[in-house]
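For this view, one protein chain was removed and the others were kept in their places.
In this document, chain identifiers A and B correspond to the written order of the chains, with residue numbering beginning at 1 in each.
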Amino acid sequence: MDLILQHLVNALALSAVYALVAIGISLFFGVIGIVNLAHGDIATLGVFASLAVFQFLLAGGAMDITALSAPAAMATLAALAAGLVVAALSGVVFYRVAFFPLRAAPPIIGLLCSVGVGFIIRESILNFYPNGRNPQPFPAIIPPDLIEIGGVIIQYKHIFVIGTAVIVMFALAYCVERTRFGRAMRSILNNREVAQSLGVSTFKVTVALFALGSALAGLAGLMNALYYNLVQSDMGTLLTVKGFTAAVIGGLGNIYGALLGAVLVGLIEAVTAGFIPDGSAYKDVAVFGVLIAILIARPNGLLGRLSAERV
Amino acid sequence: MLRAGLVMLSILAGFALLALFLRKAEGMVLAAIVAGIFTIVALPASRNAAWRGLAILQAHPRAAVAACAIGAVLLPIFLHNDGYWIHVLSIAMIFAIMAIGLNVHLGEIGLVNLGYAGLFAVGAYASTLLSQAGAPFWLATLFAMTVCWTTGGLLGFFSVRTSGDYFALVTLGFGLIVQQLIINLTWLTQGNNGITNIPAVSMLGHTSKMPIDLGIVRLVPETNFFYLCLVALCGSLVLARHYQKVWIGRMWTALRQDAIGVSCFGLDVPRFKILTVAFGSMFAGLAGSLFAHEIGFISPDDFTLLHSVEVLASVILGGIGNLFGVTVGAIILSVAPEKLRFLGDYRLLMYGAMLVVLLIYRPLGLLPDPRRRFESF
Partner (left out) sequence: MTASATLLDIRGAAKSFGGVRALDGIDLQLAAGEVLGVIGPNGSGKTTLFNLLTGVVRASGGTVRLADSGANLLDLKPWEISTLGIARTFQNIRLALGQSVLQNVLVGAYRQNRTSWWQVLLTPQTVAAREAQAVEKAMEALRFVAPALATTPDRIVGELPYADRRRIELARAVVGDPRIMLIDEPAAGMNPHETSEIADDILRIAARGMSILVIEHKMKFIATVASRIAVLNFGRKIAEGSYEQIRTDPNVLASYLGRKGDHLAAAR
């Protein structure tokens, strides 16, 4: 029982990270019809921006980042904010430079273009970031303490990752359901042409969405970095694949579906790794096996809209 | 007659230039050539001239094909018997075979397959395992093609149930699963260590490790595979073209544009889709078998998502649906990284940048299929 709960906690932490990536992928697909395979790499870019700020501020070795002091808090905030801003900006830039010119081209071209963008980001970090070829330690700003509840060990970083994700999800849900921006966004998801004819500026909303989605990806990257305290240039690939899977399981274009998909992916991974002997080697196989099974049963994902073709 | 002769001469000259380019062009020369090609593509006047040139080629198809065949056969000599480049071109041709197969999925019925390297892996391992058990190369290849055909049929089943980007994800998952299985099923595949000592191909006492002695010249051993791959590539082109020209090709086009319409004229769409995906996957078996025997060593690293994307990029850059374009695209994309070696660590960065720039400026590829201008794909 304890073991099950323990795995559940680990799974939820994974799910939280995947969910933040999946939401961006799902939303981008909803508004521009392109699967963005560079999404995880944008997260990586944010993480490395954050790391750069940390390394700059901690260069003298005078500051203890884990201490509960005002300068340490400021430094942490500055670094994390830098990560989010860089991710958001790069998302917007890539939309404008790579996806916007391709809006009339078939979706597969956009997908391939995003693969090219992913290459550029990964290789740029590899080549231009100091010591970018090797995995780098990320400051452990979360104390390594843990609490034990009925035999289940919960680390502070578990609480941090899950907590942040939950708060962000609620904020996002509010934003989507209640604000003007959310309405505009939903109208575009529903029907781009109709939204346009009703006076919604699809370009502005799409740009805003790319900023938001990419910032969420950046946040996911940061949480991943804080969780493992290790970052490397190709960490984004895994985030993309898992986020994409979660988004598809839930149904592309559906935020809540992405959330559900992420929880499922996290659970399947944790269960395979935890309960099947030698399972961790097969956890990706299990995830994709379930994915394929779900797609056969529900070809448009769990919460996906059924699209009927007009005859 | 005179024109046909000129066509042949210019194609042969093209092959000689290609060889020269491969062997000699370095650094700045290469950059200048690439810039030149971009200018030609970008300037309407020069582009029109290039199209006119192509039109002349198309007006003399027999001469053009004959000259291409002669040029390809003579290429090892043009390359001054340089084993390295002959080897690179063999690999390029293997990629071209894959691109022809993937074009059946993507070009003919519009299925985005992100796991073609998975099929390639299945073919390579199937062929290797049989070959190590003592089977001759041709039998191992046939076996690999059959296994890939079957695996492709399974994938095709998913294409019936799922659509568009969902099928893309299924294939992405398929590619990753195949790779994970290769890594983990060590008793069969040796896992991450890979399989070494794949037997050489031998025919009538001549093995692929021996040089080809023609009396006047002694061609390096790499030439064996060069010619083997050339034959396989030509065979693949002929096969794909043959299927395009009969009712199957017609139904591919009709199905791609309107599945409901063709189903009302008697086409069993699910069955046809499954057979088509299986047919396209078969080429991966041929390519995999050639690859395994050419390199003599295979490991999971040869069959990553990156390889799938590379094949996909070949098809798209060359021009979806155009067999000639697809072949050229694959050869360019597999030779380019070799020629970009002078960039050292920035090689893949430039590769990514080139991909993005090319897609933005020529989203339908270098040699688009003219009949597709009324299609969204």
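In this section, a residue touches a chain if its C-beta (ideal position, glycine included) is under 8 Å from a C-beta of that chain, and two chains touch if they have at least 3 such contacts.
Note that the structure is a prediction, hence the values are computed from the model and not measured.
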Legend entry - Residue among B:Ala55, B:Ala133, B:Ile216 or B:Cys264 touching the omitted chain: B:Cys264
Inset, instruction - Could you tell which one of B:Phe279, B:Phe303, B:Phe324 or B:Tyr351 touches the chain left off the display? - result: B:Phe279
Inset, instruction - By the contact definition given up top, give the residues of subunit B that touch the hidden chain. - result: 239, 242-243, 246-248, 250-251, 253-254, 257-258, 260-269, 275, 279, 371-375
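The rule is short, and it goes like this: only the chains that are shown with their structure count from here on.
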Legend entry - subunit A and subunit B, separation of their C-alpha mean positions in angstrom: 34
Inset, instruction - Report the residues of subunit A in contact with subunit B in the complex, numbered from low to high. - result: 29, 35, 98, 101-102, 105-109, 111-113, 115-120, 122-124, 126-127, 237, 241, 244-245, 248, 252, 281-282, 284-285, 287-289, 291-292, 295-296, 299-301, 309, 311
Legend entry - Touching residues on subunit B, where the partner in the complex is subunit A: 106, 112, 158, 161-166, 168-170, 172-174, 176-177, 180-181, 183-184, 260, 305, 309, 312-313, 316, 345-346, 348-349, 351-356, 359-360, 363-364, 376-377
